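Taking it in order: structure first as structure tokens, then the write-up.
Removed from the display is one protein chain of the complex; every other protein chain stays in position.
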Amino acid sequence: MTDLVTFGETMALFAARRTGPLRFARDFDLGLGGAESNVAIGVARLGHAVRWIGRVGADEFGDLIRSTLAGEGVDVRALPDEAATGLMIKGRRTADHIDVTYYRQGSAGSRLTPADLDPELIRDARVLHLTAITPALSASCRESVRHAVTVARAAGVTVSLDINYRRALWPPDEAGAWLREMIGQVDVLFATEAEGRLITAAGPGPVGGGTEPAELARALGAFGPRHVLVKLGSQGAIEWSGGRLLRAEPYQVTEVDPVGAGDGFAAGWLADWLAGATPERRLETACAAGAFAVTSQGDWESLPRRDDLRLLGRDGDGVSR
Amino acid sequence: MTDLVTFGETMALFAARRTGPLRFARDFDLGLGGAESNVAIGVARLGHAVRWIGRVGADEFGDLIRSTLAGEGVDVRALPDEAATGLMIKGRRTADHIDVTYYRQGSAGSRLTPADLDPELIRDARVLHLTAITPALSASCRESVRHAVTVARAAGVTVSLDINYRRALWPPDEAGAWLREMIGQVDVLFATEAEGRLITAAGPGPVGGGTEPAELARALGAFGPRHVLVKLGSQGAIEWSGGRLLRAEPYQVTEVDPVGAGDGFAAGWLADWLAGATPERRLETACAAGAFAVTSQGDWESLPRRDDLRLLGRDGDGVSR
Amino acid sequence: MTDLVTFGETMALFAARRTGPLRFARDFDLGLGGAESNVAIGVARLGHAVRWIGRVGADEFGDLIRSTLAGEGVDVRALPDEAATGLMIKGRRTADHIDVTYYRQGSAGSRLTPADLDPELIRDARVLHLTAITPALSASCRESVRHAVTVARAAGVTVSLDINYRRALWPPDEAGAWLREMIGQVDVLFATEAEGRLITAAGPGPVGGGTEPAELARALGAFGPRHVLVKLGSQGAIEWSGGRLLRAEPYQVTEVDPVGAGDGFAAGWLADWLAGATPERRLETACAAGAFAVTSQGDWESLPRRDDLRLLGRDGDGVSR
Amino acid sequence: MTDLVTFGETMALFAARRTGPLRFARDFDLGLGGAESNVAIGVARLGHAVRWIGRVGADEFGDLIRSTLAGEGVDVRALPDEAATGLMIKGRRTADHIDVTYYRQGSAGSRLTPADLDPELIRDARVLHLTAITPALSASCRESVRHAVTVARAAGVTVSLDINYRRALWPPDEAGAWLREMIGQVDVLFATEAEGRLITAAGPGPVGGGTEPAELARALGAFGPRHVLVKLGSQGAIEWSGGRLLRAEPYQVTEVDPVGAGDGFAAGWLADWLAGATPERRLETACAAGAFAVTSQGDWESLPRRDDLRLLGRDGDGVSR
Amino acid sequence: MTDLVTFGETMALFAARRTGPLRFARDFDLGLGGAESNVAIGVARLGHAVRWIGRVGADEFGDLIRSTLAGEGVDVRALPDEAATGLMIKGRRTADHIDVTYYRQGSAGSRLTPADLDPELIRDARVLHLTAITPALSASCRESVRHAVTVARAAGVTVSLDINYRRALWPPDEAGAWLREMIGQVDVLFATEAEGRLITAAGPGPVGGGTEPAELARALGAFGPRHVLVKLGSQGAIEWSGGRLLRAEPYQVTEVDPVGAGDGFAAGWLADWLAGATPERRLETACAAGAFAVTSQGDWESLPRRDDLRLLGRDGDGVSR
Partner (left out) sequence: MTDLVTFGETMALFAARRTGPLRFARDFDLGLGGAESNVAIGVARLGHAVRWIGRVGADEFGDLIRSTLAGEGVDVRALPDEAATGLMIKGRRTADHIDVTYYRQGSAGSRLTPADLDPELIRDARVLHLTAITPALSASCRESVRHAVTVARAAGVTVSLDINYRRALWPPDEAGAWLREMIGQVDVLFATEAEGRLITAAGPGPVGGGTEPAELARALGAFGPRHVLVKLGSQGAIEWSGGRLLRAEPYQVTEVDPVGAGDGFAAGWLADWLAGATPERRLETACAAGAFAVTSQGDWESLPRRDDLRLLGRDGDGVSR
């Protein structure tokens, strides 16, 4: 039995070492990233059995993805594809602004099809975790998401969706339409405020989504999800679950790289949901894992293990020896 | 027709990669810098035709200067000289204190003469931009400045001067005397508070330069300049133009390297002056360009293009994708 | 008047810093490369006026291409395109084996069309330099080559073609067919032995292309070109021109990066052809420029200027001071 | 069923980036290495199921070992130990001389005990691969080797031993005595000439080990092993198997780092033995895999996969694209 | 005559270049560190004659320690030992949390014996400076401390002790017991609040150590020391000397690496005590030197010289030129 199954596109990632226009960056690190595999790693580090499915090219970047995820303890189903593995280029225009560029059109990862998703692998899991990046990649990817959700719901597997809206992939109205179509089948929804409004703005909902985050959470919940998580950045996060509203303060950490915060948040929440933690503890862990994600370079490298969680908050001079 | 012409010394720049005493730095980047060429790049990026004139050695550093400025779209007149290109060494003694050391005595750049400045190139421009670094380099450089100003004023070209006081090159009283001699022929004056007081402290002026920045600006304006810009660091900047005082708040950005802020400010102001922007907009652009300059390593690499200006201020998590 | 005009695709280039499987390389340099722009830089460094035309994305990589070529003194016509600038990834599987991977499908550079090639820019030049990479990129690129050759021949502009066969872009038989179709309109042909045989193997030629390089050169010449250059790697090179066969020994240099040797060779030959050098000298310069290309990392950075040519061959301990 | 099982100590590895006395090296890479895990990775890359057993500290270095081996497709049994993971420091005193220093006394890896070696894991394999490093680490490690060999022989599992003599761990006579005690139970023996003479020098053998490598191989074979492989460095290698002598020439490759050549050789031989290749092919693959090991930095990163083997020997200019 | 003599263990130090779990750090700097030699360097930079005594391995790390300390003007007595020089690994789990791991069990430095401490070298000094790291290293080290203190007190040499509690080396109760035994013979005591409570918590003292830092300082003073310095991190520091309490505010600096702050504080205080400065000035210098220590990477590299002290506090844009 797997605790969580997820699928999507994971890409090689070239990250500039310095701040400034990308053309002056000159030195780059090679790594990898993908919202779903970031979550997979995060949940695995917090102690659960996780499976990731995706297509990768028959190239070194595909091998990098396969070996890294396997090394992180994720059960990797990296299906070989004749197209090349997609790329991300990550630059830092200023110390406060990161740009991510994609080379993923026609990539291996975007060629996933429903047939790649063995229904048994979905039925075997307690949670199916998705993002709204996948449907924006290709028609077959969109179909794959629909197929997976159908299988999951039929088998009683909890469906989790993190919106992860990517403007570079599809326009807001197309994303909003897809999300409204899908939200009724989702059990757990992760969204930033702006992402949540993609749904409420797309038309009248069961109840209106006001300007307050709490109203938004309630409005999104009225579409169906049992748990709605709204991430508020420097304001922390709120959760609306079964009519109850929880609020968590953010952790104060020195931010090194904001990318991956949302994936860490989802991983923390899902790990604690799988572990049966209390709602309060679960939301706390989500915030903590999100905070960890930003404390070092890389989208997922810094995600915490259970015994790392105590490191948030500085103790003495912040040196252990 | 050129929008702006400038001249001065541009040097190769070895910048230490780490904070701490320079002798422990060990790793250095090679780049280049010079107050006037920094402004030239900044104005070019904001959409204007710019020309830079200077002497460089017949060496790799001279080539670096020539190819970099040309690559930035500046019309480079890099006159070859038998002396070597000057050097700057930039270290960071602490995270809050940068040291710049020069190897520029007798350098190619300091051997510029009035004969190097073809009057047609000056008359062809709308603005002649100068700094008070050049007169401190050599007698022929000082003479070159005088010559250029004479040509410009005769042709009705606007004269801009950024004081850029360098203690390593000349003592305050010598600088002050030169500035008082020159200020009457300057149309646009850029100064920090301390730099402005070099002028007012050098003797009685048309009106007294009090302790308030606004008084200082007014006092400097009374010497002749139509526009006086006083940069106040973390307090923003003020402009005194034709009897009117404007004030701008600074942008909140994470500072990576403070060098170049003043050059960015001048570039922003001059670009908007050339573009005919309102005084308010012009001062705003000056502050924005100055803020950009400090957001990455290097003296000029981070200067903005028009479409970068919107990036100031953090939007969401500061990640575009 | 331009001495040489060329066009094609130039890409951003991520080059691994270490030898070994790419997934372990981790550190990459950002640069750029493209066979035609490499030749453009090489010819410009040897003293001629050169123009390069191509499409680049409205992105940092496009800017990198524009500023670097301009900085090298090339007259750049980098047409902005809505597609992204293409990428190359360069790895070193072993110290003796380099792998280049492309992300250029649908790239800006591959979207060049005949309309992008202002006939005046071609007629204005003494040489039009092409590679057989461009026709392999897209139908519009193939059409652009045909168009340019037509314009050039009509205007009496010398047509130069370096085969530069890329297996990743098209199969040998397709390349061979295209080359046989084109060769009759080419004045100067550059080829390795294997590349030359793409043509002779495609069917019976005017005279048979035997197993000896000299026979091959003669056979290729019989298709039309006035000058046929066959590069023999560690055996040097031969030239067949107007019935006369010349042979040059290779220079003994320590190879750092083999990529770019052919582009350097073409640049050296064309520069000396433009300068009216003797055939012997011309072939010598071609070999020298090719040797320089391999003496440092990067595809073009190490290309020589006239006064560098004396550095081949080690004098004393190889230290100048 | 596992094809090969091995155990031993794997350590974190700090490798200096520059040649020269270690105290001037300043920049180090973190990696990992261990003769047995190097072989495990090599055999896995060549297509077989491999298991590695060892103790690692409950620290980041232990995690690095666990994740890297898992990422390479090795079935890792990394038993947590309260002692710290051992370290290697690898310096390059000159371009031709590498120094490896150990911090492994009392390390996690040296605390392996027979109880850590579940007999089922050994019986499940076709080959048990050992090195003579393990018995030099501690009494419990020496006992572990003895125990494993006993289990293997009782179950008919082929026993392979690569001598890997380490002067820093034990003196030659102690090593020789242990090897003579063990050699009768070994089926496949890997040795350099000097290592082979540790055995023959330790006392009279079944037949004398003369000065010729072939005589030495025969002499070692007379102690019991069915296959004796003597590695001759720049002279290639010889194999004595069942009375037959094979000889293989070395591959000509540019050496980047000699460490790991022997492990690559063993991996190549064992992989082809497992695959049932001919003796000639097997020895060839051993030489090829050994050659690959030296073509990049790191002890194992460059080991080949089946489709890499064709890359030995340079084809054209050594660039694939 | 030496102003200050100290002894202890100095180790080679591998410091990760990036934030995040150590196993992802990959790039490390080699340096060195040791609380006592850090203080020795700090006092030497502030103008005093300093001697350091310790054992180092006959290896490159030992040479690094010897040459670095000698280069810093410290009179080094680095006794060669057959064991290897100890190591520290310094990682940064998050931007706010540093981990230091030791490989020092049985190291050269831990094998110091009383016989290594020539009584003349101690009697020749005005101050003997110790840390409570040394007694935690080995029995012979603990004996060495006792011996040195006995010699110092007999000769009227002032004894200084910085607690520097290291949890990795001994448990709090053992440390507390040792400290209570020793404190009566100490003239100057440096402690953080937590370290001070190791002593007061170990049993009833002459007067109770309350919850306030001032009370703690007084309580510690009642055990014997003439000067008690309690470091309060972001709250500055207090000094209790002869019944008088001084308090100093911390300097506001951008922290780059917190390690070494305490050593810098001790060095500043001791240097000014040696120089006969006023108590107020002395405490100020201690805070300044501690602030400097954190402004760059490395445990000691950034320690100030007299003329650096003016750099604290940002002047203008923080650029000198």
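Points worth noting:
A, B, C, D and E are the chain letters, set down in written order, and residue numbers restart from 1 in every chain.
The rule is short, and it goes like this: a contact is a pair of C-beta atoms (placed from the backbone, for glycine too) under 8 Å apart; a residue touches a chain by one contact, two chains touch by 3 or more.
Keep in mind the model is a prediction, meaning the values are calculated, not measured.
Listed by label, the shown chains that the missing chain touches in the whole complex are B, C, D, E.
Considering C:177, C:222, C:253 or C:277, the position touching the chain not shown turns out to be C:253 (whole complex). Of the listed positions D:98, D:201 or D:309, the one in contact with the omitted chain in the full complex is D:98. Within chain C, the residues in touch with the undisplayed chain are 253-256, 292, 295-298, 301-302, 308, 311-312, 314, 316-321.
Contact residues of chain B toward the unshown chain are 14, 16, 21-23, 25-30, 59-61, 63-64, 67, 84, 87, 91, 101, 103, 105-106. Residues of chain D that touch the chain left out of the display are 18-21, 24, 92-102, 166-168, 192, 194, 233, 258-259, 261-262.
Operating definition for what follows: only the chains that are shown with their structure count from here on.
At the far end from chain B, in terms of centres built from Cα atoms, lies D. Farthest from chain C in terms of Cα centroid separation is E. For chain A, residues that reach two or more other chains under the stated contact definition are 21, 67, 101. Arrangement of the chains shown, judged by which pairs touch: an irregular graph that fits none of the line, ring, star or complete shapes.
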